[in-house]
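The other protein chains are all here in position, but one chain of the complex has been omitted.
Each chain carries a letter (A, B, C, D and E) given by its place in the written order, and its residues are counted from 1.
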Amino acid sequence: MPTVRVTRRAHFCSAHRLFHDEWSDEKNREVFGDCSNPHWHGHNYVLDVTVEGPVDPETGFVMDLKAVKGAIDERVVRDVDHRNLNLEVAWMRGIRPSTENFAVAVWDRIAPVLPEGVRLQRVFLRETPNNSVEYLGPEGGDR
Amino acid sequence: MPTVRVTRRAHFCSAHRLFHDEWSDEKNREVFGDCSNPHWHGHNYVLDVTVEGPVDPETGFVMDLKAVKGAIDERVVRDVDHRNLNLEVAWMRGIRPSTENFAVAVWDRIAPVLPEGVRLQRVFLRETPNNSVEYLGPEGGDR
Amino acid sequence: MPTVRVTRRAHFCSAHRLFHDEWSDEKNREVFGDCSNPHWHGHNYVLDVTVEGPVDPETGFVMDLKAVKGAIDERVVRDVDHRNLNLEVAWMRGIRPSTENFAVAVWDRIAPVLPEGVRLQRVFLRETPNNSVEYLGPEGGDR
Amino acid sequence: MPTVRVTRRAHFCSAHRLFHDEWSDEKNREVFGDCSNPHWHGHNYVLDVTVEGPVDPETGFVMDLKAVKGAIDERVVRDVDHRNLNLEVAWMRGIRPSTENFAVAVWDRIAPVLPEGVRLQRVFLRETPNNSVEYLGPEGGDR
Amino acid sequence: MPTVRVTRRAHFCSAHRLFHDEWSDEKNREVFGDCSNPHWHGHNYVLDVTVEGPVDPETGFVMDLKAVKGAIDERVVRDVDHRNLNLEVAWMRGIRPSTENFAVAVWDRIAPVLPEGVRLQRVFLRETPNNSVEYLGPEGGDR
Partner (left out) sequence: MPTVRVTRRAHFCSAHRLFHDEWSDEKNREVFGDCSNPHWHGHNYVLDVTVEGPVDPETGFVMDLKAVKGAIDERVVRDVDHRNLNLEVAWMRGIRPSTENFAVAVWDRIAPVLPEGVRLQRVFLRETPNNSVEYLGPEGGDR
């Protein structure tokens, strides 16, 4: 059976800010610029979740995309859409919501709920039209 | 001289929330849904500003697009990018930051600074991939 | 109150074919080309519905976009998504499903269910990346 | 018969520069900036041509989109794709190739070849992701 | 010589349905949902074909993109555009036209016709704005 990658895209809108609570306001502004604004800002995030596995000969699917969509909605979108990433997302508590950290956290939300035989290959997160991040998992760094 | 329309696009990221301070939390949630979240949410806004006028035979321009960009940056983007539309934008004070009201406010910021002979034709504001608004000005409603 | 236009975008996938049942296969192929293929073909349609009206000072809305979305979903998408436009859509019966006719039919589905004071301004339908159609309503032809 | 607008999109790549041959190099650079570079620069242009007319009850078409495509290809794209707009396009001779002037020239190329009963409604030309122009024809300026 | 990847994009429109002919209608609907509609549905597919190889020092090309386009057109697009993937495509006979299986079949159409020294690296197929698939070939599964 050939191994294929399947990607499902989702959209959501969140507020956040970047800051380090042990740093002065000056240092926060120096490192994070406008992203440290204490009154928040926000983004329309684009999230691509890619899973990889053999194609099931009965269905022609690696995994039903409705199930991938379901996992993304229940494990990620429901918690972050129209929410504040710093204040309201239990699984982001204590994590600075940079796009990098956010992508890793999304990986940790999706990977455990995939069916056997299917592995999470990539989490891609676009924060603005020009800025994006991808995470290939704890063993994916050297590819 | 032919009359032509010229459009300049800009991008910015802001936080906001929709709520009515004379309404109960329940009514706010009923009318505005997740958009009323007191912890804010945000968007990557796309703004198109369209100006209209005769083509200058010397330059071939209706108006130098660098000047349109300058007006958008100085009169709008500088004030709203990485800002909270409810709390931090002087010219949005007292205005509920729906996309409709925001587009009208942007019109009022840009229209007065255009050179003579050029008129503002349209302000288009896209809040999410599926939701957008356009305003054709106080005399444009019946077109 | 300023008059503003608000647009909601929807996506759906349908099959169709173009043909005239009083014409020969040759004439159908001559006029409609590959679009007359008797085994069907299909598209990912993009639909923009634009409504126009005064901004409500209480909400800042012309009309709640959730209600526009609801009208699009119930009156259009539910009937056409993953359906055959020639065979399965009651309100397209007897109508050749060109993009032009489809846009007019969508107008007739949406216009009657809008709230008072809000008028349908435009139905835009993109059939392929390069082909699209817009309909401004029975009184909109001369704008 | 309802009146509908139909749009066909085309893509092409050209080189050009903006300059006024009666001006000094300094004045050209002051007015046109980098666009006056004597060694040229270029763009991937996006062109939308919109025609408007009644829907033919036999075909469901305002006009066969293959014919619109044919007019765009023969009257515009063939002459400008991979060409220098200042040096190689007969119908741009003596015209400064600003996007404004280019759009007007495209109008004049397309309007005369449309079939009776169909009128050219709009020429839209996008020069860069953020800069675009639209021309509604010699009688379209006041809409 | 550096090794570079070159991608050519193509667009086509097809009809299809997902179903298993040994299953009941109920089971087909349960597994494939609306995709099993016996009256078909369809998509605007986006296909990216990526080839990889050393850059030819004479031409600066890995492979002439016109030749990649030619292979895609002759081996894939000509057979599937405005066609029914279940009924009309010889090389899809007996293959359930899921996006996964379709991508593998496209690989098998393109790989044999590439010139020596150039290898097919990836077939990417987007079925809807939110659903896509990529196949890296029979030896590509573990990357």
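Assume a residue touches a chain if its C-beta (ideal position, glycine included) is under 8 Å from a C-beta of that chain, and two chains touch if they have at least 3 such contacts.
As the structure is a computational prediction, the values presented were derived from the model and not from experiment.
In the full complex, the chain left out of view touches A, D, E. On the side of chain D, the interface with the absent chain consists of residues 11, 13-16, 34-35, 37, 39-44, 81-84, 87-88, 128-129, using the contact rule stated above.
Take chain E: the residues that touch the chain left off the picture are 2-10, 52, 55, 58-62, 64-66, 69, 143. Taking the complete complex into account, residues 18, 20, 31-33, 95-101, 103-104, 129-136, 138, 140-143 of chain A touch the chain not shown.
Definition applied: only the chains that are shown with their structure count from here on.
Measuring from the averaged C-alpha position of chain D to that of chain E gives a distance of 34 Å. Chain A and chain E, compared by their mean Cα positions, are separated by 28 Å. Shared interface positions of chain D, defined as residues touching 2 or more other chains, are 143.
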